[in-house]
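As you look at this complex, bear in mind that one protein chain is not there, while each of the others sits in place.
What follows is chain A.
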Amino acid sequence: MAGLAPRVEYLAGFCCPLGGLAAGKPRVLCHGAEIFLSTGSELVYVYDRDGRLLTAVYKFPGRVWHLELLALGRALYVLCARSGIYCLSLDQDGRNDRDNQDGEAGEPPAPVIPVDPGACVLPDATLCAFTVLDNVLVALAQGPAQWKLQLFERPCPGQDPRPGGQIGEVELSTCTPPSGSLGEPAAPCFLPVLCCASPPGPGVPHGHVQGSGGVTLEEALFGLLFGADASLLESPVILCGLPDGQLCCVVLKTLVTSRSAPGDPKALVKILHHLEEPVIFIGAVRTEPLAEATGDAHSDCLVALGHHGRTLAIKASWDEVGHLVPELREYCLPGPLLCAACGEGGRLYHSTPSDLCVAHLAQGGSPWDPMQPTGLSVCSVVTLSVSSRAPEGSTELLALSARGRLMTCLLDPHSEAPCPTRVTVANAGRKIKELLSGIGTVSERVSSLKKAVDQRNEALACLNEAMNVSCALLSSREGPRPISCSVTPAWSRLQLQDVLTATCLLENSSSFSLDRGWALCVQVLSSARALDLDSAGSAVTYTIPLDQLGPGGRREVTLPLGPGEDGSLDLPVTVSCALFYSLREVLGGALAPRDPFEEPPSEECPPGVLPEQEGVCLPLSEHTVDMLQGLRFPGLAAPPVRAPGQLGPAGDPVHTFLQTCRGPGGQLAGPESLRAKYLPPSVATIRVSAELLRAAFGDSHAGGPLCSATLQWLLAENTAADVVRAQALSSVQGVAPDGADIRLIIREVSVTDLCPAGPLQAVEIQLESSSLANMCRAHHAVVGRLQRLVVQQAARGSSPPDLRLQYLHQIQANHETLLREVQTLRDRLCTEDEAGSCATAQRLLQVYKQLRSPSLLLL
């Protein structure tokens, strides 16, 4: 069979949308010399093969989804999306015979005949598929939750739509996703497929065009699949392949129900199989060679194809004791499949984006070998039909390519190897034309394959680059990283509000460039209850695509940290930066390059190809913005952040009150605003040994006073650091993000009773604020810094001076008692009622205050 080289003849070109035609909706039918064709647009073309010209173009009110031709009644049935089924009589003389023009001119030379809405014989916006038999029409409608199979008396052309024409209905037991908002149905991606299977016999519906959906099955297979009743009644059976993969059947004669009331699905619908992928084709072939003397060749093998290539073949066979048993086989053809058709001799023609293949279901002695489809070198055929005009022993296929080209492929299994023959003048022209159209199909195929290869190369290059970047980042755990991200907080005025922003500066000092697919992810985690360890704060993630960041390039991104809509800003805020590489974005196109005609294009990748997270995430840095960085110092000369008198919410105590009430610590913060005026501010002190600080600051602050140096160190990441340095301040008054003021006072003290060797020099950091919450946040920030400092110093191995251990023990014991009390108080707070909890809260505050102003000295 390898010598099965098709003779491709190019007939006509039709206009197609950018990107080619999508499979599933175009149709091509052939009746005698007439070819009926729809490309999925509103037009239906009638092409005359003998005259090689377009004889008519009909324009329908909606996109055409399906065509059926009833040759006997000379009627063409057309399903229009969202409109219904139209019926045209082919005998009407609505078209003019214009002067002969070559059909290859592409755009319709024939007049476009708009179809009158009166030709609509079955107005129903929910119809998705239909098939016509001799005297009935079977339609599949999409209900809100199910598919509904409806049976109508076959309407004739020109007939008024009659609501009484419906003679039966049954719901198929499939759920489709619920429709959109306010009941608007969404456009289906795959349409269901209908096929009418008839038993052999006189009662078989005739007049069906080959390839337009009707098959005649052998008695044994028919009875086996559909039951004794169906074969006794000689009733046609409607096979229905749904987009979810279900293959079910309904015996037509049982579908007649009284007064169009829906029938019982359990009794009427039988599910034959589930392909688990959209069914795109149902057909039947003859696989066994015919016994001599018998007349008609009825199909003995039912075939159903899924979109991704899964193929089901059902035959009837007898087991060893003579029982009739079904023989089900499943294969996997290389998908995705665009369309298919069944031919003589057990051949199954199917089209993929890259080739038109033929699979043999009847191969000699071992008919059930895994199929080895043979390619025919015609690509991207979106619809196929077996023509009835082929010469004896060969098959002719009518095909419409994705580029809108109509062609015929003549497959002659007995054709001799091409041998040089004498070219006569008469057939030279034909030969040349054949060659030209052959070149046309080949070039179309080449360009499609090339596109796929380019796409893959590009994707591979991207992947390689991504690998390099990942390796570089992951291998340099220690030391400076080749790609770094630093975060700087600052206040700025956005719109009408002062906003604390974080500026992330991404620097690429590696030798690779960050291209398409890379994105900078910044996660802002506001630890709303930083002290409340069990509750996680709310996180916001910003993803900024990096279009092109070459070596040495830098990208700056400024993100708002708050305050949010409710005016609150919960410091500290953690800003984590990471690089994200999206596999989906880079590979999405390349992984399914064989299916560029799928609709919609970015719908899904084949399952199982991409990992769960669909990307690579490389953490870069994490930064905590705390109260000390969020403080503003309007009192300092420079930089002037805002004009005086616009001190924000602090000016309005009611506002402050409301805001603090709404804050997380509502109950505790409630009296704060009053306290700001009438009560002494909350105070916390921390003492640090001067020696420790000196050691930490090293030479940089050797000259200046220690207090000022400490303040500079604390505010190092604040914009006010320069002013502090310049003025050598040892105390400063700032404004918290919510407007409450905070004082930082640094002074040198000496601690006498700790060390036996004499008084220790220490620095006392005092925090004052009218708002308890702010004071706590500032305290938290200072303590955090000191902790880091101590850890650093400990790493350097500095030795603490001699201490009075008993004193330390005393302090520790005191603290432990206090902590225990805190614990019990907090427990009580959870269980008590309002009045009691108020008292408890008061007590808790006092204990916290004691804890905060200890005489503990950091050494």
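Here is the rule we use: a residue touches a chain if its C-beta (ideal position, glycine included) is under 8 Å from a C-beta of that chain, and two chains touch if they have at least 3 such contacts; residues count from 1.
Note that in this section contacts and distances are computed from a predicted model.
Not every chain of the complex appears here, and the one that does not is recorded in UniProt as "FA complementation group G", selected from "Cleavage and polyadenylation specificity factor subunit 3-II", "Glycosylphosphatidylinositol anchor attachment 1 protein", "FA complementation group G" or "Exosome complex component RRP45".
Checked against the full complex, the one of A:8, A:22 or A:120 touching the unshown chain is A:120. The residue from A:111, A:144 or A:393 that touches the chain not shown here is A:144.
Taking the complete complex into account, A:267 is the one of A:18, A:267 or A:791 that touches the chain left out. Summary of contacts with the chain left out: across A:219, A:412, A:434 or A:764, the touching residue is A:219.
The residue touching the chain not shown here, chosen from A:15, A:72 or A:325, is A:325. On the side of chain A, the interface with the absent chain consists of residues 117-118, 120, 123, 125, 135-136, 144-145, 153, 160-164, 167-168, 178-179, 182-184, 202-204, 218-220, 223-224, 227-229, 231-235, 252-262, 264, 267, 318-319, 321-325, using the contact rule stated above.
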